[in-house]
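Sharing a structure with you now.
Heads up, one of the protein chains got dropped from this complex, but the rest are sitting where they should.
Take a look at chain A:
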Amino acid sequence: MTAPSAPVIDAEGVGKEFVLRRRTRGLRRAATRVPAVSEVSFTVRPGETVGYLGPNGAGKSTTLKMLVGILTPTAGRLRVAGLEPARQRTELAYRIGVVFGQRTTLWWDLPLRDSFALLRRMYRVPAAEHRARLEELVELLELAPFLATPVRQLSLGQRMRGDLTAALLHDPSLLVLDEPTIGLDVVSKAAVRDFLRRMNAERGTTILLTTHDLGDVERLCRRVMVIDHGRVAFDGDLAGLRALAPVPRTLVVDLAAPAPPIDVPGARVIRTDGPRQWLELAGNPAAVIARVSHDHEIADLTLREPDIEDVVTRLYRERPDPSAPAIAGDVRHNVE
């Protein structure tokens, strides 16, 4: 075991370059290099919950695959739970739980119960311990009605809860999740988030997850890392990310009747649609709301926080050259 203060994940200049060989005309072959991840450095300490963010193709899944031992890095030094993932993959497997939101880790045509039984034998969990853990997880995730159902007949949300159970049956200290809430409805998302929070709070499970969902980050992650073009562009908390790339909040106003664009200080109309108008806020929302409701007859008002995607997009736009480490160098700071 590693000492309590030792990092669970320790990445130092980790990179992954894919070499794609395409057959061009005849027998000639062209090799294209795809730098999926370049020089990613970070540490994650026990008990942290870290959101690993970035646009499509940024290298999130590739990083996660290196962390769990599926892919060998082409550069750098990587330690997870004190082990070298690609080389000590079977030892590492006992200590980590992995969930791929895009596809199940369960057996498609087996009932959930049988999948769990197979996993018990793979991880050599004693029967009594397995039963107790399974009972606990099934209750937390409300899986009892589906234990006899083959995975292929489960809804996406039910399947995801099955996958979470499967990933935690051997009591791993690190949970790695690649888009665990993708495609889930609001209720299922909330269930997954609450569950992960609870695992983190009660068992001290360290969590690293990728997501495109702001809700996941806000509810779960005290720390976020943003990668872009395979590099760490930001590492800090959500407030820090917002401060770094401020995106104005939006006030959505539903007027009683269609009207010309609202003109109030501290706000700018960016879009209108019949009686609905979108105001980009520059100053204090309370003052703007007071002013708008004084001037107009209002049916409804909503204040929209910027999406994490907006913030992240803004961050990329301000850093057009992916090879320039400027922003990363200035803002990268580890949490404690």
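Following the convention adopted for this analysis, a contact is a pair of C-beta atoms (placed from the backbone, for glycine too) under 8 Å apart; a residue touches a chain by one contact, two chains touch by 3 or more; residues count from 1.
The rule is short, and it goes like this: contacts and distances are computed from a predicted model.
Chain not shown in the complex: UniProt lists it as "ABC-2 type transport system permease protein", one of "Carbon-monoxide dehydrogenase small subunit", "Hydrogenase maturation factor HypA", "ABC-2 type transport system permease protein" or "ABC transporter". Per the touch definition above, the residue from A:Arg33, A:Arg77, A:Arg103 or A:Arg304 contacting the chain not shown is A:Arg103.
Screening A:Leu118, A:Ala144, A:Ala256 or A:Ile270 for touch with the missing chain picks out A:Leu118. If you put the hidden chain back, the residue from A:Gly69, A:Gly162, A:Pro180 or A:Gly236 that touches it is A:Gly69. As for the chain not pictured, it touches chain A at residues 18-19, 62, 65, 68-72, 74, 86, 89-91, 93-94, 96, 98, 100, 103, 105, 110, 114, 117-119, 121-124.
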